[in-house]
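Structure in structure tokens, see below.
Every protein chain of the complex appears in place save one, which is left out.
Labels run A, B, C, D and E following the written order; every chain starts at residue 1.
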């Protein structure tokens, strides 16, 4: 099989991470997985939501959204429709859970980090790009709190990166763009820590159900992809 | 490890399926996984949503919800709050995708089956009980359409069942009740076809990230549980 | 006139009350008026809404809702539509007022009892079944508070039961199922205390306006029906 | 007992009906029951809602609302809160049902009359003033349709008027202003046709439950009040 | 050019201000610009919104709305639609800003004045009538606070009035009714203080863009109109 963009089955798209793309946010980056482009921003504020006050623990939350013209056809704004759609809700929850898996709330102290992932352009893999970029914004926001003397320890217990894998025409492939995504029999998003453990595994049979061998092949690709993304994250954060 | 309710790690809770619990729905059942109790109802109507008209294809959709007093503490109604919460959205989408994986839309013809899964009482595993019960309601609604002469073939390509697995105190366990669920390091919901393939795999590290061995152990438990649920579904549908 | 189900004009449908149908609620019952089936649940919690704090008085509130497939044709969920419909609002208010008429707020102390009446299956008379069942849940929740030592006296000043009456083909009848309800010229819901006084009288001319004689005939039927329901409530609560 | 405003127990407040208070509406009036002031407007348009098309039948609908500063303390706007409250819903439905009881849909033809009752100032009895005034607007809108040649017969089968009655300090009284309303043990709204039959009877025990004698006393007062309102309606419409 | 209603280009419609049209509001008036009729009401309450507490400063806020049958064709209620429309939002903000320009918050002390402008009938110029009438209600509410001893000085720094101007058939005209408004090439709303300074200038090219000469001609007309409205306001407030 030849992929339309000429990549090998186990090859990521070109990844670009532009740190501190925003002036006001305590952490931010513009992350690109090929033509997918997500703006990730983290605000760090003192205090926690009411239900967590006095616990000594911090909080991390995330919201994912897509601009109306990020996709091929303009989609109506959720603010104008007056409600958040199911897909948006689901991905926001996924991003939040993934980041929280990398945080020690005690070390964070009673501070809140709110992360926004806004998809400026979508070409497949927006949720995995969002998680990978959100980690950069989170790390910068944590560093900001550290400089302010607001931390009680080191809140980041690991790094977090994510990638999509799938089976297209019977072939397991890594990091699917839109044209592959719509044709995939199975689509899986995998979130992993920097040391190669799983944080989230979400596989869905789009066409036919899949067996254990196919699952294992996809997980192996995901592990390779996440390891490469982890290296890119480390490089971006060391600049 | 001894489980609080005395079960073996690979043992399901007592499962009860009461078919045709409702008079009006074309298919329905009250399904119980231990104290978790979900009312599943399927309506079968001619025609499909506007965006699918003229395609010759049918449609299957699902909604999941929880009664306010299903849980330990009363939770506010989503209708009164004026919006569907993220968790509800996410599970409704999961139930719908799982059922659609078992359907041949061409054979269904331009008919719509709408499935409602309402949790009357929650004690862990509500989404997996919902999927397992929804399949019963779906099968009865399909049979109803068959008796009406409205089908173009056999729309059910397989059966679908679901179960939760997790790691509690380092031990992989099957079908977690609430008390285990809140303590689990990892929580995974697995949806499988009657012939043992995967439809959905959704694993989440609640505490610590998990490795491939733990993932494999959970998947093996899930396969055992889904096989047993499949047998119970067949028995219920043969009555 | 012969009623379709063979009942005498002044005869109730078979009434079933299954107390403590739920594990978590402080009071609950599944009540059936023929094929109408309503799940009533009462939560009792310390404290009152903000506007009532410090008054020394308790609060009782109620919400009524219907599952989508309770009726002959599936109706869309109010949570998905994003608003509570007029009928739901109206009945929730009626149930709440009816129960509050049986409560001494001073004796209840600053505690709140929230009652949910969810119609699992509808065949006419859902609001009156809801009120009659809600009283059982309320009484059990009050008893629970008593066992907790949270009461300042006996909050239940009377019992409350409700029934529908109507005029069908010129004949006053008691406890109308759906087939009679849609044909009724006049429809009336009557809520009464256990000692035979009126709490709510809501009569509506669906077809032709009604005169005082017809009104009196309906009220007499309602008094008979409510007395029988009161006896059934007492029996259920004494078990 | 002496009423605060010096009226006899069976005496209405001063009633004023200013017909055609608006230029655009096909029928309108400003109706005053003492200091209660309601603006009623009726629009008559060709066609009926989608679900009624082709039936040959017309439709009448009503909405009730209150301006924020109609009451003693400013209440927030329902448009700003983003939802219609339960009380508003309930009264809108009551007004609509009451007017529909006076309409022959076949004679109306496929035309829709939409009636708005906006309370400009509230001093008790706003829903009964709304119904009484809405009938005037309805009659003028029907007359407008008649002049347009859009009717298939005479749609008005009777007139409709409404009044509140209650028991205050043990004394049945007619047409309660706010100061009496808040003290009433029982509050009842009665809608009657011009020939003295009941359209709606809605009695609520606010304090103590009431017996048949009290109910009868209130109904007698209501009949007297509605008869007087009917006469005032006729006079207004004959001008 | 002859205007349809016979006015000179620089002539206002007949203006009527009926002060204290409501009993409960601390200030109110019914203001009429020809057939445009707006009910303005001001409530004065102790305290300020949370975000302003402890600042020593007061707050003035305004809401504008239109009754469904104020216009030629009935428009749906925003409360029923569940959201405030863009036009309503825009005008509410304009009215609020205009009034706040006339207020010294320090002198007002920590009190809030909330002004509601409800259009009972619309015939062009509703927002300018609303502002002109709202000032009357504001002045009366301020006077009420003064009588209560709740002020720390004189909060009214000037009076505020507003009028529309436009270019119709190439001719600058003052105070446009609906028939002129829909034909205007340019439409401008001007809010001025009693001493002839600008508070708001909002000009919009409806058809063709306009040049500086046209702008100056419209501003001159607006100054004349606002001066006359200021005189009418003073007269009304001196009664």
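We adopt the following convention: a contact is a pair of C-beta atoms (placed from the backbone, for glycine too) under 8 Å apart; a residue touches a chain by one contact, two chains touch by 3 or more.
This structure is a prediction, so every number in the text was calculated from the model and none was measured.
The chain left out touches which of the shown chains?
A, E
Using the touch definition from the top, which of E:139, E:199, E:221 or E:236 touches the missing chain?
Final answer for the missing-chain contact: E:199.
For the full complex, which residue in A:15, A:41 or A:136 touches the chain that was left out?
Within the whole complex, the residue contacting the unshown chain is A:41.
If the hidden chain were put back, which of A:48, A:65 or A:156 would touch it?
Of all options in A:48, A:65 or A:156, contact with the hidden chain holds for A:65.
Go through chain E and note every residue touching the omitted chain.
On the side of chain E, residues 83-87, 89-90, 92-93, 97, 101, 158, 188, 192-193, 196-205, 208-212, 215, 219 touch the unshown chain.
Spell out, residue by residue, where the missing chain touches chain A.
Interface with the chain not displayed, on the chain A side: 22-25, 28, 35, 39, 41, 43, 45, 63, 65, 67-74, 77-84, 88, 114, 116, 118, 120-121, 123.
Please note the rule applied: only the chains that are shown with their structure count from here on.
Closest chain to the protein's overall Cα mean, using per-chain Cα means, please.
Per-chain C-alpha centroids compared to the overall one single out C.
Averaging only over C-alpha atoms, locate the centres of chain C and chain D and give their separation in whole Å.
27
Taking each chain's centre as its mean C-alpha position, how far apart are chain A and chain E in Å?
The mean C-alpha positions of chain A and chain E differ by 50 Å.
Give me the residues of chain A that touch two or more other chains.
Chain A, residues with two or more chain partners: 82-83.
What is the shape of the graph in which nodes denote protein chains and edges denote touching chain pairs (line, ring, star, complete, other)?
Line.
So which chains actually touch one another? I want all the pairs, not just one.
A-B, B-C, C-D, D-E
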